[in-house]
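Pasting a structure below so you can have a look.
In this view, the complex is presented without one of its protein chains, the others remaining in place.
The block that comes next holds chain A.
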Amino acid sequence: MAISRLSSRSNTFLKPAITALHSPIRRHVSTDTSPITIETAVPFTSHLCESPSRSVETSSEEILAFFRDMARMRRMEIAADSLYKAKLIRGFCHLYDGQEALAVGMEAAITKKDAIITSYRDHCTFIGRGGKLVDAFSELMGRKTGCSHGKGGSMHFYKKDASFYGGHGIVGAQIPLGCGLAFAQKYKKDEAVTFVLYGDGAANQGQLFEALNIAALWDLPAILVCENNHYGMGTATWRSAKSPAYFKRGDYVPGLKVDGMDALAVKQACKFAKEHALKNGPIILEMDTYRYHGHSMSDPGSTYRTRDEISGVRQVRDPIERVRKLLLSHDIATEKELKDMEKEIRKEVDDAVAQAKESPVPDSSELFTNMYVKDCGVESFGADRKDLKVTLP
């Protein structure tokens, strides 16, 4: 990876002082915000637009934050795996490990006013938007303290105050919703954009093209992000798409293909896309990424791809390893410090799981809450209006 060390002067200056400190995480340079420029390993490929520059502006603090957030997400997904096997999580559980770079890279480029909407593989996106680990685990285990009060489950995480609109179970259905969010942003003159995430499987849905047409026609600030992990459940892209160049499928809509395992490349692309969308309307980002787990917990993930392929990607392209190498080669942190950080994160996740396990399940009265919006102290009856089911607040 090409490296340019613009801040090397400050590094060498501070080095002697730093080794004297004992607290590994709080070394000065780890939280240094002075800019570093790093080149992405893989160039961007563009369609109907210019590629953004390969040199990404970042800082030590940001790269360290990438590491920490991605490690947390990875740990969370692994913990979810164990909980599912322990039958504490039921139903569907779609894990995001391998794709973490997308969630953190995107967050680094946008604000909480920009909206994100995604499919059912939403755990890490929720955390990226500021969701708490304990809320996520509680929701996964169907407890009252979950982010949707236990009524949504794995596929229905939402966080309204962070403009995270979920969490949708039906493949592709979130795309028109996302264009609606972009429409509302334009209507209210928010100067914000919407990132509409979908997968390579959903890229063949008609509603994608319908929504894209409208978005392009009305110049909506929508950024459609195809998380191409190369498999739509068990079907590889070459078996499901005549044209697997998803970034070109927009035809009249510009597109960009990005290395989705490189958090910095993702950040650069999202930054570029946001500027583009605010001025020129929709753009498609195809993120080349990979998931280590199967489609969901009930899919072993090895019947349609070889274990060699999975371990090959893990060795060469793993997003966390990439950032670790970056941190080590730039002397932002030592190996031991990173290991300690990971230990801390592991503990954080374990604590959250323990706390979530203690949380209560929803009461039976919750069955009827949030069906309709009614207030003024109205009572909610069943169909016969005689049998009082619950009093709505």
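Please note the rule applied: a contact is a pair of C-beta atoms (placed from the backbone, for glycine too) under 8 Å apart; a residue touches a chain by one contact, two chains touch by 3 or more; residues count from 1.
By definition in this document, contacts and distances are computed from a predicted model.
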Which of "Glycosyltransferases", "Translation initiation factor eIF2B subunit delta", "Cell cycle control protein" or "pyruvate dehydrogenase (acetyl-transferring)" matches, in UniProt, the chain that is not displayed: "pyruvate dehydrogenase (acetyl-transferring)"
Given A:G98, A:G178 or A:G281, the one touching the chain that is not displayed: A:G178
Contact residue for the chain not shown (choose from A:H156, A:H230, A:R314 or A:R346): A:H156
Touch residues of chain A, complete complex, unshown partner: 115, 117, 146-153, 156, 158-160, 165-170, 173, 175-181, 183-188, 206-207, 210-211, 213-214, 217-218, 369-376, 378, 383-386
